[in-house]
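Rest of the complex left out; these chains stay put.
Going in written order, the chains are labelled A and B, and every chain counts its residues from 1.
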Amino acid sequence: MFVVKNSDYKARVANIFVSARFIQDVGYRLRGCGPGWCETELAVEPRHWQQDGFVHAGVQATMADHTAGAAAGTLMRVDELVLTVEFKINLLRTAVADRLFCRADVLRPGRQLTVVESSVFAVAGEKQTLVSKAMVTLALVQQVK
Amino acid sequence: MFVVKNSDYKARVANIFVSARFIQDVGYRLRGCGPGWCETELAVEPRHWQQDGFVHAGVQATMADHTAGAAAGTLMRVDELVLTVEFKINLLRTAVADRLFCRADVLRPGRQLTVVESSVFAVAGEKQTLVSKAMVTLALVQQVK
């Protein structure tokens, strides 16, 4: 269903994580990717909390957004960049967790716009609880050299 | 127009910044607040960038969300918490900036739900350019002791 336009897309996606300083700084880690999808995780620390001890909405939103960008990135051409146009996220439950896991799936690939859904889960041992869900619109744009 | 229910709301809002570890960690700073509004700023550093040298969408989203929460917080009762229900953000321009400024205004206060708009600006000297705009729905919930 999804057409890969860059045979080396896995290295490209890995690079979207390594070279994004904010992603490194907060501590998100790439877990895997394939055509049209990406999975990430975060070991939650107190520095990720909001004022009441829950994982900050911004931590979840950044994870949903970046994982969506990487999922779109699996379908990019070599000379393209991926930029977020907009996203919407519903925080479904207050997230109290040692670990977050995120899965992003391309809902609609496009030449210019790609729409991706991201789900963020609180992980406790074997148990995963959906804590937030996002819909993300991304633009693939020609890289300027 | 806005009814303040906690005469000490400024201290409360200040505390929403000081005690939110993620906000401290990323470096957002409260600049001012009043009934139904809040302003914040961020001195942008390379650690806030995404993979192409722009301010990460997550940095902007966190700022829009947290400033909105603080704006809603100016109208809370002493015994209430503010939690984000959902938000949507449009990234209008790629943000290349040394400083970000955010202004959040309550659009609709409510007993249970408050709707807030946040605008994020890239600041260069005297010039401010709107880089993203968010609409945020927040819930005011009774604190459990």
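Rule of thumb we're sticking to: contacts are C-beta pairs under 8 Å (C-beta built on N, C-alpha and C of every residue); 3 or more make two chains touch, one makes a residue touch a chain.
Bear in mind that the values here come from a model prediction, so they are computed numbers and not experimental data.
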| task | Please state how many copies of the single repeated sequence make up the complete complex in this structure file, given that 2 appear here. | result | 4
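Definition applied: only the chains that are shown with their structure count from here on.
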| For chain A paired with chain B, centre-to-centre distance based on mean C-alpha positions, whole Å | 22
| message | For a test of understanding, state which residues of chain B touch chain A in their complex under the given definition. | response | 15-16, 19-26, 46-52, 54, 56-59, 61-63, 65-66, 81, 83-91, 94
